[in-house]
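The other protein chains are all here in position, but one chain of the complex has been omitted.
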Amino acid sequence: MRPNLQVNIGGIIMKNPVTTASGTFGFGPEYSPYLDINKLGAIVVKGTTLEPREGNITPRMAETPAGMLNSIGLQNPGADYLIEKYSPYFAGLTTKVIVNISGNTVEEYAKLAAKLDGVPGIAGLEVNISCPNVKMGGMAFGADATSAAEVTRAVKGSTNLPAIVKLSPNVTDIAGIARAVEGAGADALSLINTLLGMSIDIHRRKPVLGNIMGGLSGPAVKPVAVRSVWQVYQAVKIPLVGMGGIVTAQDALEFILAGATAVAVGTANFINPLATLEVVQGIEDYLIKQGISDITELVGAAHRS
Amino acid sequence: MRPNLQVNIGGIIMKNPVTTASGTFGFGPEYSPYLDINKLGAIVVKGTTLEPREGNITPRMAETPAGMLNSIGLQNPGADYLIEKYSPYFAGLTTKVIVNISGNTVEEYAKLAAKLDGVPGIAGLEVNISCPNVKMGGMAFGADATSAAEVTRAVKGSTNLPAIVKLSPNVTDIAGIARAVEGAGADALSLINTLLGMSIDIHRRKPVLGNIMGGLSGPAVKPVAVRSVWQVYQAVKIPLVGMGGIVTAQDALEFILAGATAVAVGTANFINPLATLEVVQGIEDYLIKQGISDITELVGAAHRS
Amino acid sequence: MSKIMDAKVLGVYPVAPATYYMELEAPDIARLAVPGQFVHVRCSDSQDPLLRRPISIHMVSRPKGVLALLFRVVGKGTELLAQSKVGDIINLMGPLGKGFTMPLPGSRVAVAAGGIGAAPLVFLVQELAHMKCQVTVYLGAKDKKSLLCDGQFEQMEAEVVIATDDGSLGYKGTVPGVMSKHADWKRTAITYMCGPKPMMRDIASMLAEADVPGEASLEEHMGCGIGACLSCATKISHHGEVTNKRVCADGPVFPSWQVVWE
Partner (left out) sequence: MSKIMDAKVLGVYPVAPATYYMELEAPDIARLAVPGQFVHVRCSDSQDPLLRRPISIHMVSRPKGVLALLFRVVGKGTELLAQSKVGDIINLMGPLGKGFTMPLPGSRVAVAAGGIGAAPLVFLVQELAHMKCQVTVYLGAKDKKSLLCDGQFEQMEAEVVIATDDGSLGYKGTVPGVMSKHADWKRTAITYMCGPKPMMRDIASMLAEADVPGEASLEEHMGCGIGACLSCATKISHHGEVTNKRVCADGPVFPSWQVVWE
């Protein structure tokens, strides 16, 4: 018998626990030539803002040991374009589509949440309060429990869509922020966004990235991400979407055992466009081999061993 | 003409800017079969506490992508043993020896600092307020500007030795803590200590490390470390010792350009016991090639480009 | 047919200082590729280096199902590629990106190549030759021994005008330098270019002044290579409006007058 892979992320029913990390999978169609997107539990699409944004200056990407820095800076065509151009495509998918949203102010988050409410094809929102690459609407909100809660409350007050709040690892106490966000009504949490980092070009004697600092992602950050999921799992009751350096099913299982109900694959898509599907398959194989009939039994199991 | 490599770290004159990261180089003799320690600018020895400590349970180490987790937990023979057994050896070296100290309480830091004052062979103290591997005497002090300043003041009030305060990257605002520590009288800062991380053994379904969480070091953390040095350089005037993932002279130069006056090699010693010397040589070669006569010209140069 | 595949290495040969020619068995790419497109190459199975490397399609042999690359070793990824052995398997994505716009058959065109920038232009000139175009290649390099592909261009009956920085072969100077002495390119349908940014910027402004169309193949650091991550943005000006375009998916070839040269 095939094990149950279905999970519930704050009201979003995913047929399996694997989704994509925002900003690494475009809006979906980019990856269609490589895999059947409908086989994923959900896709989380590129960070969207109320108005279109051009993003940061280039270079926007630098490779680092087992990782990469990006400073895209939320380049995106804006919410209206998303609704007009992409939502029909989303509505045609059988996988769930989650839109990642950012704002410069609490009001912008609220407006955006209201605007996306009821748009066909959108199953939920991921509220990005942790982007290290923009001056406002980013990490500032996520660095502090009070403002993180405020954004959460504003979003929840403006939409009926499930809200997954995305946490930053660049904080002293991620569990405290998680508790505040849960208290403000978040349906689920996702973590981690990128670690703030930078590289210097020693020949030109200046930062590699045009924007100086960027967000570190990829395998390098996995230990920090697993630790964050572990700590937050102990602090809250709402479900967690774990991410940060997941390349294989083994990596994904570390997150699930640490307490994640679902996982997202980010940077690994660039290396292997089939990574998400391989993770789904590998999780299923593991469950069968271990004689576990339901993935949810595994969530947080490392806390109970 | 050979360029000047000499630097001054808060009163400790180093013949070149390269030292070792505490806990990765033992007390020195362990590496003598591999290199002439006297060729280094300084060595920073294993974290020392007032009383001997047995450290954490095993496993204490796990490899991660381009990095490693450790949860040694400050196993060390205690200050008396250090003074009796190692200080004569230290006194015989021509390189500078810096002792890394930790305490459970502010008073313990002060006592330790007083005890090491005037011990022959000890050139300075590195005050570890950032060890993620012990319940007390560790990261707790470094996670908060007030307690970080308090420890600094206590140490400075108890010793005439230069005090380098070692900062944790596991905080929301490392620059703020740096400012507080500078204000409390620190002679220099070193950064970064390890990032809090963990790994899970998916077969045994429990954390790999006996202590659950550990400190992440190695190339994986370099972008976070360079960013931290960059931010702290803008915040304080005292000299910085940069570390975190340095393997080559190129890596070390990134830290110097970001604002470090000296650099420490840690995890790389395990991979290549000659790494420190190769870094010294590579820095000198770079200076010659770039026609720079004094290393200090390079410190923070990426901020001025 | 997927755009991701394992390709077998058929040969790797050094052809100039730190420069290698590699042949791979990749029939799908050979069949579908057009000049100016690239492949996104996994240089190692390990996580160091982590990301793929974009390399232009240098030549294809459709009947043999062979893809040829020409690359310069500049870091870890290209070093690993250079070390690969016959029979090794290399994972590729491709063909990716939009290639050069082909002129009308029989047109007169110019091609400007600087250094390793010659790599994609061989495939281009191959196609132009099939289309009976009259091609002049302005080919630049640091010195004689670094010069790439001159023989190939000549075999395809292109006129080749050589410029070397040190004058060890042909004109002493840069490609824009030698072009400024030649007026030929002003009378062509289009000038295609690939090479260092300063070279392309200078040629682009010469073209703009002479009111001749041009296309430039750009480089930016890439993550996904397929338009999803927005790492590879480049500023493109269209009807006075400047927007960020993706080198991997909207390019790598752009009209030279639209590129915002910085």
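Letters A, B and C mark the chains in the order given here, with residues in each chain numbered from 1 onward.
Just so we're on the same page, a residue touches a chain if its C-beta (ideal position, glycine included) is under 8 Å from a C-beta of that chain, and two chains touch if they have at least 3 such contacts.
This one's a predicted model, so the numbers in the text were calculated from it and none came from an experiment.
Engineer: Sort by label and list the shown chains the missing chain touches.
Structural biologist: It touches the following shown chains in the full complex: A, B, C.
Engineer: Looking at the full complex, which residue from B:G10, B:G41 or B:G67 touches the chain that isn't shown here?
Structural biologist: The single option touching the absent chain is B:G67.
Engineer: Residues of chain C in contact with the chain that isn't shown?
Structural biologist: Within chain C, the residues touching the omitted chain are 44, 46-49, 76.
Engineer: Spell out, residue by residue, where the missing chain touches chain B.
Structural biologist: 23-26, 30-31, 33-34, 46, 54-55, 58-63, 65-68, 70, 72, 75, 218-219, 247, 267, 269-271, 273-274
Engineer: On chain A, what residues meet the omitted chain?
Structural biologist: Within chain A, the residues that touch the unshown chain are 65-66, 219.
Just so we're on the same page, only the chains that are shown with their structure count from here on.
Engineer: Tell me the chain pair with the top count of C-beta pairs in contact.
Structural biologist: A-B
Engineer: Specify the chain with the shortest distance from its C-alpha centroid to the centroid of every protein C-alpha atom present.
Structural biologist: If we average C-alpha coordinates per chain, A lands closest to the whole-structure average.
Engineer: If you average the Cα atoms of chain B and of chain C to get two centres, how far apart are those centres in Å?
Structural biologist: 47
Engineer: Residues of chain B that touch two or more other chains: which are they?
Structural biologist: 65-66, 219
Engineer: Can you list the residues of chain C that touch 2 or more other chains?
Structural biologist: Counting only residues that touch two or more other chains, chain C contributes 47-48.
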